[in-house]
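I am attaching a structure below and will ask some questions about it afterwards.
Note that one protein chain of the assembly has been removed; the remaining protein chains are unaltered in position.
Our next item is chain A:
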Amino acid sequence: MSLIDSVSFPRSVRLPRVDGLIQWIVPLAIIAIWQLACVTGFVPTRVLPAPSDVVLAGWKLLLSGELVRNIWVSFWRASIGFLIGGSIGFAFGLANGLSQLSAKLTDTTLQMVRNVPHLALIPLVILWFGIDESAKLFLVALGVFFPIYLNTLHGIRTVDPQLIEMGRIYGMTDGELFRRVIFPGALPSIFVGIRFALGIMWLTLIVAETIAASSGLGYMAMQAREFMLIDVVVLSILIYALLGKLADSASRVLERLTLAWHPAFQKR
């Protein structure tokens, strides 16, 4: 991507201040066309409310405090579920990447469980936990577990064995070897897992909240459907998109900070 950039745009033509804004041109254009289509009556507002109506609905909900409360609840569920599932996945990835015994013991089982779509467990989860917080946390954690587990494992398994041999020759202890060679070597792959997991985290939460919840963004959308408040439904969907983008950006920033050594992240 970066190569094509630098090939097709000579430096003199590039406008550095515009660079950061380019990514927003398409979403803004879509919104503009959408607004136009609604205002001209090309799209009936019963089918799709105009962006201005959505913003208005958002403003009303913001004033009532309902919006902030629901976003906060969803955000909290997503983060806690991510933390729980992510840490367990990371721990298993480490254990199975570093120890043959552990891998033999648990990997087959985990691969079997992985092939069950975790959303298929929703009926069971409702029977177990009701529509309590723990039901949502369980589903998010389960969804997040596998991408992080698989990518941590893959990252550790693919650390250059020549570097490990080098570390041993230069007298690194097991702890140092992990800290200075294995973990940094696995980190790019772990980040791939994190970004996958963030996507699955939102997906799981939306589904879980629309099916079984009494608060949160998904619940807000379902309630709005009951009362035919189509602008609120669209608002909820847009907020999910924004939160997803936010989570992805956060992981990108983290990636940039920790993988500064990686040629892909170096400034040209």
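Methods note: a residue touches a chain if its C-beta (ideal position, glycine included) is under 8 Å from a C-beta of that chain, and two chains touch if they have at least 3 such contacts; residues count from 1.
Definition applied: contacts and distances are computed from a predicted model.
Chemist: Would you mind picking the UniProt name of the chain not drawn here, from "Phosphoribosylformylglycinamidine synthase subunit PurS", "Aliphatic sulfonate ABC transporter ATP-binding protein", "Fe-S cluster assembly protein SufD" or "Anti-sigma factor antagonist"?
Modeler: From the choices "Phosphoribosylformylglycinamidine synthase subunit PurS", "Aliphatic sulfonate ABC transporter ATP-binding protein", "Fe-S cluster assembly protein SufD" or "Anti-sigma factor antagonist", the unshown chain carries the UniProt name "Aliphatic sulfonate ABC transporter ATP-binding protein".
Chemist: With respect to the chain omitted from the figure, which of A:W24, A:F42, A:Y170 or A:F227 is a touching residue?
Modeler: A:Y170
Chemist: Out of A:W24, A:F42, A:F227 or A:W261, which residue would touch the omitted chain in the full complex?
Modeler: In the full complex, the listed residue that touches the missing chain is A:W261.
Chemist: Which parts of chain A are in contact with the chain that was left out?
Modeler: So the residues of chain A touching the unseen chain are 162-163, 165-167, 169-172, 180-181, 184-185, 187, 259-263, 266.
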